[in-house]
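Data block below; observations after.
Heads up, one of the protein chains got dropped from this complex, but the rest are sitting where they should.
Chains: A, B, C and D, in written order; residue numbering restarts at 1 for each.
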Amino acid sequence: MSVILMQLFNGISLGSILLLVALGLAITFGQMNIINMAHGEFIMIGAYTTYVLQQVFQQQFPDAFGTYFLLAIPVAFLVAAFIGLLMEKTIVKFLYERPSDSLLATWGVSLILQQTARSIFGAPNVAVAAPEWLNGGLSLAGMTFPYKRLFILGLVLLSVLFLFIYLYRTNSGRRMKAVTMNREMASCLGVSTRKVDSTAFAIGSGLAGIAGCSLTLLGSIGPTLGTAYIVDAFMIVVLGGVGKLKGTILAGVMLGIFSTFVEFSTSATIAKMIVFAVIILFLQWKPTGFAGVRVRALD
Amino acid sequence: MIKKYRQGAYYGIFFLFLSVAPFFLTDFRAGLLAKFLCYGIIAVGISLLWGYTGILSLGHGVFFGLGAYCMAMYLKLEASPSGIPDFMEWNGITELPFIWTMFKNPVFAIAAAVLVPSLIAAFIGYVTFKNRIKGVFFSIISQAVVVVTVTLFIGAQQITGGTSGLTNFFTVFQVPLTDSGTKTILYYVTVFTLFLIMALSFGLTKTRFGKILIAIRDGENRLRFLGYNPTGYKVFIYALSAAFAGLAGVLFVLQVGIISPEMMGIIPSVEMVLWAAIGGRFSILGAAAGAILTNSAKSYLSESYPEFWTIFLGALFLVVVLYLPNGLAGLVEKVKLRFAKKEKKEEVKHAGDSLVS
Amino acid sequence: MLSVSDLKAGYHETMILQNVHINVPEGKIVGLLGRNGVGKTTLLKVIMGLLPTKQGTVSFKGTKWEKERPEHRAGMGIAYVPQGREIFSDLSVKENLLLGKEALPKSQRSKNIPEEIFKWFPVLKEMIGRKGGDLSGGQQQQLAIARALISNPRLLLLDEPMEGIQPSVVQLIQNVLVKISKEKGISILLVEHKLDVILSCAEEFYILDKGRMVATGRCDEINAEDLHSHLAV
Amino acid sequence: MQEILSCRNVMVDFSGFKALQGVNLDVKKGEILFLIGPNGAGKTTLLDVICKKTKLTAGTVLFDGKISLEKLPEYKIVHEGVVRKFQAPSIFIHLTPFENLEIAMKQKKGLFSILLAKMSRLEKEKIDSLLNKIGLFDVRNETASSLSHGQKQWLEIGMQLIQEPKLLLLDEPIAGMSGLERTKTGELMQEISQICTVLVVEHDMDFVRKYSTRVIVMHEGKVLSEGTMQEIQENEEVKNVYLGRSG
Partner (left out) sequence: ETATEGTESASKAAVSDGDSVKVGILHSLSGTMAISEVSLRDAEQMAIDEINADGGVLGKQIEPVIEDGASDWPTYAEKARKLLQEDKVATIFGGWTSASRKAMLPVVEQNKGLLWYPVQYEGMEASPNIFYTGATTNQQIVPAVDWLLENEGIKFFLIGSDYVFPRTANQIINAQLKAKGGKAVAEEYTPMGHTDYNTVISKIKSSKPDVIFNTLNGDSNVAFFKQLKDAGITAEDIPVLSVSVAEEEIRGIGTDVLEGHYAAWNYYQTTDTPENKSFVDNYKKKYGEDRVTADPIEAAYTAVYLWKAAVEKAGSFEVDKVKAAAGGIEFKAPSGVVKVDGENQHIYKTVRIGQVQGDGQFKEVWNSGEAVKPDPYLKTYDWASGLKK
């Protein structure tokens, strides 16, 4: 029983991590139709930002070290968002009408960012130490729920909430959806498409930064950090039904729980195969994802 | 008419260049070029599938890999005097697994190298396209297929060689692979294969079938209401491009001497799309040339700047995609138009002229 | 309000419009006639800023427009109902309407839709929560007009706005157009194939043919010869 | 006259919204039947059901007295001779008008037939003459994306005609057409009604008046009334919901 509960928690936790990684894509890809292959590198940027901040705190404010991580979250967001903004202004803005080209161009960006990180921080992994208060876990009925995982879970909930409000409750979110759907018409109505584009892309990249920051708690921080997550992230956004935030959330959590349970009864390798095979089957059944809908237009 | 000749001339120059190239290259460079020609074959298939039909496959590495593995199994058996490949022995296997036994026959191996990818593509294509899975949803499925296949090949290392893949071959049809005579023959076989594939593909695009492909890209639902069932067409073109990739795999393994699961992973699969994009996905010749040029650039850059070549390569992708939306072929078109315009100046269209009057 | 002179424009290398001029005075409805493919839509796109001018000027309220982007022009008080509706199909009717307010200053972008709109287009009230793309053709067209009206424009560009709308509503819209141009002093440039619509609401007309303005005048003085030679009716 | 199409109790439910609520309607061979009705009455939806773009929730659509169209996939419905023009022009913008017609043309449309297809002189003449008829001969080799709205409408009409349909479904065919083109379309319709049946959705009453043999009015997903244009115009209810008082 407790094993099942524990695995359920592990599944939700994995799901929340996958979701966090995919949230930024839910905007840049789901809403803006940019297949951003450099998304993983924005995650990396978030992780390295956390690392740098840690170094600064260790050297300058060793007494306040416990708080650095809380600061790292917004800073990672801002740094990634800023680099995202630069990328939007110089590259992405030429690609809105050609999504498959966006895949190729951002692939180039990803190569560049990886090597740049390698040149700046060196090829080997660096370590980020979690603040003391995130160590250990909550013991309940003979099970341990690591604080880090609980913290990430909370962070994901917050991010989702933020995104939800932004997309569905603000003018800015509505403008963004309008611009994606019909750029020309949106501009004819007075929407500043350039501003909307940059804002949206920056937010998407910033979310990747947050993901990177959280991932430092769990895994390695190196130039290729993002590559491990990129395929899963796309998978989730598509599985949820491109552009449907609710679907993305559902897809992330389901995928997490499902692969955790399959892995428990088989092995990680087999689980990976089964999970992806199931994704293929699932799409046969729901060709436009969890929350995808049929549209009236012909094509 | 002139247009037709011009196309012919481009093809002529291209193949003339390929035919004489070995005379000006060292063995090593000629070997590289041969490898790039294999990539060219893949790119042609991608041009048909993506450029013409609008189906973006991010999983062609799998088909290439399957073709390559089929050929490699034959070569590996030829290189295993004990009858059992070395890596199987390390894994404690004492009897050749059944699927391997069939690959003792080279004809079977080569046939399988083309048929296995196209049948798998046909199957995946059939269920996916029948269920009207399109666009990114298809691309993601093709990527999932990559993950499943690569994981399978790595996981089943007793029969696949695992991460290391298959390598260390000596002979093909009892002829040493490393003979320079063998190499030369293989090179020209590859050039000829590329020629056949390009001619076939070019021909296809000029037929009514080719127009249906474009119609599928523009709007396959509309096509349904004209009485076509796009499923069969999409399956066919997907399987055809998979067959091309499989064939490329055969020639690749013969000349490069190694195949590993890496080569069918996500990265090579995306790169394959890049080759076509850089050359010009709407042009058969462009795609083939794109594969050759992109990989030449990659080799050149990585040799000259082993530390930073990925930055330069990334920048190259970026520039080409941003400024040449139709790739190098598009650039050629543009230049041609520039010249034509000089003669014609600005055209003033008498709008409405052509209407019912 | 709007004045275009000596305009040359088109797509890429192909010039569609040649020496086009047109004047839309304040508070007047001006009809633009012309056969298929003569460049009416092209002209509206140039005015809206969706296509660049090759030569000539477009000026609005006395200021000359150069390269202002469409959103800027919308902000200055132009609203556009394009041919083909261009509804945001995944957004609800309400969201589509709210987007019409984007051209307004921030303070006026409240979240409610003026009752007036629903009075004119009752069907939109019924459909308020439905996705724009699910609406029927005529409903979408009504939505497109409502979306344009909601921004309180000074100049309204209408590209065949009555297409697909049922006769009773066409009547109504005609009345609304006349009313708002009278009462609010809104200028309207109306592209329309149906002569009776132009005659019943516009005061002036222009006829475009082969990319040139070939005739203009007051609607009550429109002459049969022009109509025949340029519109073939 | 014999029915070429009969809809029996056709219902369509869009997740709760009943767009069609039991439509019964017959189309007779050789007629030009106009379908009119307020915006949102369900006219387009009915055409969608006939050509299987939308699945019906209940009811049946019988073609030629024997074929239940709702059981066939879209392309087979076309093979039966039921051809549809959509409300918004839907042509292939990267092909030329000529090529658009070439692939639309009545022919075997299976993969292998198309792979082996070669343009015969007869086919070419057929396409050329149709291009002349729809006024696109001069632009036949330009990509269709550069056509104006009206030209695209014509091209699509051409693509329907060249399929030699038995039943032609037209959704607002004259939308966006100028006066002359409207007349041309009407005449074309009359011409083809010699060989095929036409079911037209239209809001232009002058046009309906001029070319209809019969009119059916739909309202709120049901058939409200039917008859000649004359009869319809006098119907109080139709005036109320559709025509308006003054028109």
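The criterion applied here is as follows: a residue touches a chain if its C-beta (ideal position, glycine included) is under 8 Å from a C-beta of that chain, and two chains touch if they have at least 3 such contacts.
Computed from a prediction, not measured in an experiment: that's the story for all the values here.
Peer 1: Considering all chains of the complex, which shown ones does the missing chain contact?
Peer 2: A, B
Peer 1: Could you tell which one of A:Leu217, A:Ala233, A:Met254 or A:Ile280 touches the chain left off the display?
Peer 2: Going through A:Leu217, A:Ala233, A:Met254 or A:Ile280 one by one, A:Leu217 is the residue touching the chain not shown.
Peer 1: Which listed residue (A:Phe65, A:Phe264 or A:Phe282) would be found touching the missing chain in the intact complex?
Peer 2: A:Phe264
Peer 1: Have a look at B:Ala21, B:Leu204, B:Ile258 or B:Ala315 and name the one touching the chain we're not showing.
Peer 2: Of the listed residues, the one touching the omitted chain is B:Ile258.
Peer 1: Mind pulling the subunit B residues that touch the left-out chain?
Peer 2: So the residues of subunit B touching the unseen chain are 26-29, 31-32, 35, 87, 89-92, 151, 154-155, 157, 162-165, 167-169, 176, 178-181, 183, 256-260, 262-263, 267, 302-303, 306-307, 309-310.
Peer 1: I need the residue numbers on subunit A that touch the omitted chain, in ascending order.
Peer 2: Output for subunit A: 3, 6-7, 10, 13-14, 17, 114-115, 118, 122-129, 135-137, 144, 146-149, 217-225, 227-229, 260, 263-264, 267-269, 271-272.
As a working rule, only the chains that are shown with their structure count from here on.
Peer 1: By mean C-alpha coordinates, which chain is most distant from subunit B?
Peer 2: Computed centres place C farthest from subunit B.
Peer 1: Provide the C-alpha centroid distance between subunit A and subunit D, rounded to the nearest whole angstrom.
Peer 2: Spacing between the chain centres: roughly 47 Å.
Peer 1: What parts of subunit C, by residue number, touch at least two of the other chains?
Peer 2: Counting only residues that touch two or more other chains, subunit C contributes 14, 34-37, 134, 232.
Peer 1: Could you list which residues of subunit B touch at least two other chains?
Peer 2: 218-219, 221-222, 351, 353-355, 357
Peer 1: How about subunit C: which of its residues touch subunit A in the complex?
Peer 2: Against subunit A, subunit C makes touches at 48, 50, 69-71, 74-75, 79-80, 82, 86, 88-91, 95, 98-100, 102-104, 109, 133-134, 147, 151.
Peer 1: Where on subunit D does subunit C make contact in their complex?
Peer 2: 14, 17, 37-41, 43-45, 87-88, 146-151, 154, 171-172, 175-182, 203-205, 241-247
Peer 1: Which part of subunit B faces subunit D closely enough to touch in the complex?
Peer 2: 207-209, 211-212, 214-215, 217-219, 221-229, 232-233, 236, 351, 353-357
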